Structures are given as C-alpha cells and as structure tokens.
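Excluded from the complex is one protein chain; the other protein chains are retained at their positions.
We call the chains A and B, going by the order they appear; numbering starts again at 1 in every chain.
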Amino acid sequence: MSENWFQKKIDEITVKDNNSTEKRFVDTDLQKNVMYIKQQFGDAFDVKYRKYNASGKEVYFIMVDGMCDSLLATEQVILPIIEADFSSESGDKLIHSAADRVSASIDKSITNDIDEAIREAIYGSIIMLTEGSHFVIMFGVQGFPKRAVLEPSTEMQERGSREAFVESFKDNVTMIRRRVRNPVFKTQIVEVGTTTKTRACVCYMSDRVDKKMLENIVERLKNSTLDTVLGSGYLQPFLDTKYSSIFSGVGFTERPDVLTAKISEGKICIIVDGTPNALIVPYLFVEHFHSLDDYLKRPYYATFIRVLKLISFLFSVFLPGLYVAVCTFHQEIIPETMIFGITGQESRTPLPIMFEALFIHLIYEIVREGGLRMPKTVGHAISIVGALVIGESAVTAGILSAPMLIVVGLTAVSSFVVSTLYEPVAVLRFAFIIVGGISGLYGIMLCFAAVLINASAINPYGVPFTSPLSPTKIGAWRDLIFRAGWKNMSKGRMQVNKLEK
Amino acid sequence: MRKVGIVILALIVSIFSFNGNEIFKKDIRNRLVIQGIGIDVEDDGKYSVTIQAIDTDAQSASSSDDASKPPLKTFNVKGDTIYTAIKSVTELEGKLPLYSQNRIIILGKSITEENMDDVIDFFVRDVENSSSVCIAAAEKTASEILKAKNGEEYISARNIEIAINSSEYDGRIFRMQLYELINRYNSSTKDFAIPLLSVVEKDKEKSVEITGTALFNNTKYREKVSKEETVFLNMLYDRINNSALSYDYEDGKKVSLNIIEAKTKRKVRVENGKPTFEILIKLKADITEINGGVSAKMELQEIDKISRAGENYIKNDSEKLIYKMYNGYNSDAVGFGRLLYIHETEFFKENEKNLDSVLQNSKFEVEVSLEIRRIGHEFVV
Partner (left out) sequence: MELSKGKISAFQFFTMLFLSRTLTTVTYLSSYTENIRLSDMLIQPFFRIIIGSIIMIPLYFLYKRNTDKNLLDIVNSKSKLVARGLSIIFVLFFFYFTVVTIARLDLFAGTIVFPETDLTYILIFAIVLCCYGAFLGFEALGRSSVISSAFVIPALIFIMITLVKKVDFLNLTPIFYNGVTPVVKVAIDSVGQTVEYAIIALALPRVTGNVKKGFFIWLISQTFLMAVMFFFACTVMGNFASTQLFPFHTLASLAEFAMFSRLDAIFTSVWIMCAFIKAGLLIYLQSDILTTYFGKFRRTTFIFAIGIITIIANLFVSGQIKWFNFIDNSMIKIVLTLITVVLIPLLVLMLFRKEKRVCEKLE
C-alpha cells in the first residue's frame, strides 16, 4: 500500500525514458538524410553542413564545430575526397572508395544507422553522405578541448608516476596501453545512458580475466537503466552487490598505474568517458588500505603504513562513539588519572555528551564540506574559522569540552588517512555516536557486528568483499596488512577469481 | 531502504518513549565520582557511611586543571542498610554515585569487631563496584580516616590506596582486595588479614598511616600485628616481592637488606594424626647499609655471617608470629588450613569442624635460605 503510494508520488514528478532502440537506416535519397539530420539538430549554431561536388557527385560533410579539429578535417578528409576522381563510382561504392582516399591515421567507420552517425558527429567525427548510398562514412577528427594530463589530486603517491586520468577515455586507455605493452590488454566499449549515450570502456587482461565475470559486468552495464551518465559513479550501483550495503564492492582510481595493477590481478576496470576516475570490480575491503606506494617502498615500511591505516580507520569510525559510550555508561573503564580531567571538563558543558559529540561532528562536517566547495584562494579561511571558533572559543565559552575536541580532532585526521572509505566512515561515525549514547558499548558492538555481516554479504561476482580474510586465503595474506617482498611476491601473481568462497 | 528507515524511526521513538531523558542522567557529568567509602556502625545500630568524592563543582570553577589532585569533599550519611545510606547522597548532591572509581573501602572498628557480613554483601552485589577495590580496617572509625585533613585539604582516599598498593615494594604492608577477601571469607576457616589504618597527628599536621595488619578469626577482628611483623606475615603467605629488612648480625652491627626476590614453598604432611607444615623461605637480597663501624673492605666471611644471621632472624621471628597467630589470636590468616584442605583432603574432611585446634597443635618447620647477591658500592676482599 505504502509502496504504491510512494511510487505514485515518484511517478508524478518523473517521466519514463523511451528506450526505443528502433534503428533508422540511411536513405538513398541524400536530401532526406540531410533533412533528417537537420531536424535532429534543429537550429544548432555549431553544426556545420558543407555540400561539395566530388567528380560531379553531390556529397555532404556534416560536423560539429568545436568538437572537430577543423584543420585536420579539411586537410586530411575533405580535400583528399573532393580532389579524388569518383567519376566511375557512385552510391555505396563511392562511400567505400572515399574511405580509401583518406589517410590511414584517421579513424574511419561506415554505418547504415543514421542515428549512430549523428552520435559520432556529436562526438567530433566528420560524417559524409552521398546520393544513392545506404551508408554514411565517419572520420574521427576529434579536436575538442580537453584537459592535459595532470598530477593526481586525490591519490597522491610519493614514488609513483605523476599521471592521472583525464576526461577523455581514449587518452586514458592510451595511458594504460603505454604501461601494458602486450596484446592481452583488451577493451570493450559499452554505450550507457539512453540520452547521453556515454561510452564506457571495459578494460581487462584476456589471459587472466574470469570470462563469466566479464560477461556479467558487460550485461549489467547494458542493463543499466540510466538516462544520463555524467560520471562513473552513476554506474557504480549497477555493478555493486544487490544488498543495500554501506560499503561498496566497486572501487575507483584516478591513476593509470593503479588500474594496470588491478587488471593484472584479473580484475575488470571500467573507464567512463568524461570522468577522470575508473571503476574497479571486484574491489575488496583490504584494498582500501593498500596504495601504490606500498609496492614501491620497502616491505617493512609498507606493512607499518598499512597497520597505521587500519588503526586510523578504527579510530575514525569508533573513537567518538566509544568516547560517548564510555562517558555515558561505562565510566569504570576510564583510568583514574583521566577521569578527574574528563569529569571536570564535561561538567562545564551544557549538552549531554551524546549531543555534544553530534554537534561538534556536525560542525566539523560542515566546515569540511565548506572547505571542499570553496574556491581554493579562500579555502584556508575555513580552517582559521574552524580552528578559532570551534577550537578555542567553544571550549573557553564552556560549550564544548577539551577532551571532546581532542576526540574530534583525532577522528578528523584519522578519517583522511584512508580517504577511499571516507563516505562510509563519516556515516558510521554518526551512527556509532548515537548508538553509543543510547545503548553504550552494548549497542556499539551489536552495530559493529551488523556492519561486519553487512560487509560480509557483499559478493557481487563470487569474490566476497571480505576476502582474503574470510573466506580465509592464507596465501593471499602475503599482501594483506603484511606485505611480502617482491622476491617472494614475484613467485606467482595473485588472481582475484582464486579468492572465491 | 524505506523499511530500514521505518525500523530506525521505530527504535528511536521506542528509546525516547521508554526512557526519555533517563539515559543521559547516567552520563559522567551527572555522576558523583566516589574515591573512598568508610563504614561504621552507630550506637543505635544504624550504619554511618562516610564518602569521599571528587568535588566537580570546585574542579569546574577552578582555573587549575591539575587532574592528578582534584578537589575533594566528604559526606556522612546514615541508614538502616549501607545501600539506603549511600542512596541518600543523591539527595544531598543531586548526582548518582559512581562506585567504579572507588579506591578503598575502610571498615571501622565497630564493623570489624562485630559483623562484616552485611557490609561485604553490598559490595559483592553491586555491579558497578570494582572487585579489586582495596579493603582496610580503621583502628578507630572509618569516618575519621576519610575526613582527616592536612591543612585545608582532605587526605585523599586515592593516596591511601597508593600507600597500600606499595606492598609490592614494601613487605611491611599487607594488601587485601575485595575479591581476595570474599575468597577467604567463603573458605572453611574464614580467617584473613587486612591492613590497619590510623590518623596520626604530628606538629598539628594530620596524616593517615598504615600502622600494621589486622588479623581476623572467623570474620571477626582479633589482634593487630606490627608493620615489622607484617613482613613475616607476607613471607609466610608467599606474598612478598620486594622489601626492606634490617637486623643485628653481630654485636653492635646492624645490616639493612633490600629483598629482591622471595619465594615461599609450603608443604604439609600428616604424621600420627598431626599435621606438620614445612615452610621454606628462599630470599635473594642486596646489602644496602651496614651500621656500627664502617669496614672499608668487606670480607667474604662477613657476607656469610650476615646471611646466616638473617636466616636465623627470619626463622625465629616467623616462628614467633606463627605461634602468636595460631595460639594467641587463633587466626589462620596465612591459609595453612587451606593447604591442609588441598593436600591432605581426607584428614581435612575428618577435622574440618575442629580445624582451629588442629592448627594450634600442628608443627611448623620454618627453613630460611638467604642469598646475598650484591653488597653495594663497596669493595670485597
């Protein structure tokens, strides 16, 4: 009943997408085709229609200004075609001959689907139509403005490469190609988004990928019922586990070297056009604690850093909740030397400890979000306001206690150590504060058990999220928290589908 | 997701409808952190409970944040039971007492000489109370100990507990924790020992001192042994770790030792219907001081002499203490009865009811081995 009511309310404000995939073929009547294209584009100022005469045959070139490299289009496509002799050819034959006239370095493809041709034109191809042909030829002369390859902004590494993915998926694939000089690296394009027709490039290594997993992923991508795909995050839920979970079995990276490492373990990555982040499936919980630097540094230090990350993760999730639980219900745990300080400080504050913790964490999240969205030039102002207003004044005014500030400070710093887990950590932290405040350690442990089983249930492709901890694969523990040296690790490479069950 | 939302909402509603603000009343801001509890019995039979607690208001108001020395306050409350008495502190202070940080329970003479049962039951039953809290007896009243002031400040229960816990380094103190007391309490002899406290006034300055150890027989206080005797009590009980010991080893020469390692092995055998207890005390010690004529160069024979004199000294004083305990005060505070129970079970079963007289007539063979490890910064020839 409620579901129907809720669905009705959703239907009131939404429109069902017309997923009609009816193909419109190229007509032999050139004018009809041009009219259709013009009709599709309407009055778009940036669409250029150029009519030429090639050996007495009428040909139309259509391109979207700004998306194409005009010079390349003119010199490498238009000029060779209009200067060529097509007197003995017409219709389909002319289209095929035209393809031969153009330099081999230019991407070209022929289609009988006019809508596909339009999509290609939008994406920077110049399309050519001619009278009497059932086909359209498309030349890839993309020349749209794009960002240069820059340093990664979220996955900083000390010793790794300084390249990060950009928005153009072709450039991204090129970056991987440069790292894998072997034909086993394969890509497969899947078009997603009924309106945006975004290209998702599925990358894998054919000699080690689990074929069933690959099919499953491609199937899921094809079945994604999205209208627009403006980033890889849109596809994440379609690739993830079917259970609602706070964690995700899909990871992401902005580094081509990381992506290469992942596919070399038999994983599958999806690069979505327009997004400088690639998706990785399946993604395991322990991978959140790994970074490329771990493999570039000495094993003992890598192990130390991973332990540090694990402790930081536990701190960032549990510390505020535990503090609230202990101060509210389990004061006996507090060492006697600390209880005097905590009692003195807390008794000055007006709010119950749980609300005090919620309040300060809420403020912290506001400051963080503000700092993230603010222009970089004024971003530092946020930290000054945060430090002064919250840190100094709130304690002096007796609104907050100093121990609570220490807790929030420690939590905040810890939460950035494992930045890929920030989202679940931020939400869990609030949950544990509330649970700790109303049911103490008892509730915290119950919730922890629930979160644990929730994470254990993630298993979208037969490789559980909690692997290799459980199912226990001792062999894989050489690169879990402890990292073995390369001499040991090089004895055999890890393959993700071996971690099943 | 909606179902999850409904469940969470239902839980939140149920929490606040069942408990309202109750859950926040227990948070640390609303608790009276108790540091020490003293119990006496009034003439009218009512319990008089003295509580020493942290004065949170004074602490909040003070600009100093010296957490190691918090301001204290005391309450004296009365009631038919200890619980009702302590409960009335809430009326006075408006805060719930927090027993978990309680450092010490002091029992007044009126309690130790009469009836400890009810007192102990409260602390065993209360879940917040720590099982490892220290137990001490007051020579006079518990109230006097907890209310004692040195200048303007109360002598803190925490400091008294620290002093008792120094038994690890000082064999002259016999420590007893609640769980150990209950353990002995429920044994067949019900005999035990706990440290004895007293307020001492010197030059108009008061201090709380451990004056010795109180020996109990069948849960009732019998007699006190001095701090010097307590060293032997600890030795007999195999509870000595580290302590100072001084004795005359020659005419006019006194030696001080620092016991570094001590182990007491106790055995029992029954011969002709009479138990014989073998007590072997093994000690390792360093010489820390020799009074009565400094010898620039110490000879090895002298070390042997010190060692032998020490062995005799410990043996004699230990035997004296055993005699005093069993024949004088009838107290099996060091648990020889327990030894009989474990190793001579059949004999114990037969004599369980007249265990006191069996122990009085038992033979105690004390052997001491004292090994001098180092002699300090002095040359040996």
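FYI, contacts are C-beta pairs under 8 Å (C-beta built on N, C-alpha and C of every residue); 3 or more make two chains touch, one makes a residue touch a chain.
Predicted model only: the values in this text are computed from it and were never measured.
Contact with the chain that does not appear here is found for just one residue of A:Ile122, A:Ile363, A:Leu405 or A:Ala457, A:Ala457. Note on the undisplayed chain: of the listed residues A:Phe6, A:Tyr243 or A:Phe482, the one touching it is A:Tyr243.
Taking the whole complex into account, subunit A touches the unshown chain at residues 242-243, 326, 329-330, 332-333, 335-338, 438-443, 445-450, 452-457, 459, 464, 466, 469-472, 501. Across the interface with the omitted chain, subunit B contributes residues 7, 11, 14-15, 18-19, 22-23, 26, 100, 124, 127-128, 130-132, 179-180, 182-187, 335, 338-339, 341-342, 345.
Just so we're on the same page, only the chains that are shown with their structure count from here on.
Distance between chain centres (mean CA atoms), subunit A to subunit B: 64 Å. Taken in their complex, subunit A has these residues touching subunit B: 2-3, 6, 244, 327-329, 331-332, 334, 336-349, 352-354, 437-438. If you check the complex, the residues on subunit B that touch subunit A are 1-2, 4, 15, 19, 23-24, 26-29, 31, 33, 54, 56-57, 59-60, 65, 67-68, 70, 98, 100-101, 103, 128, 130, 158.
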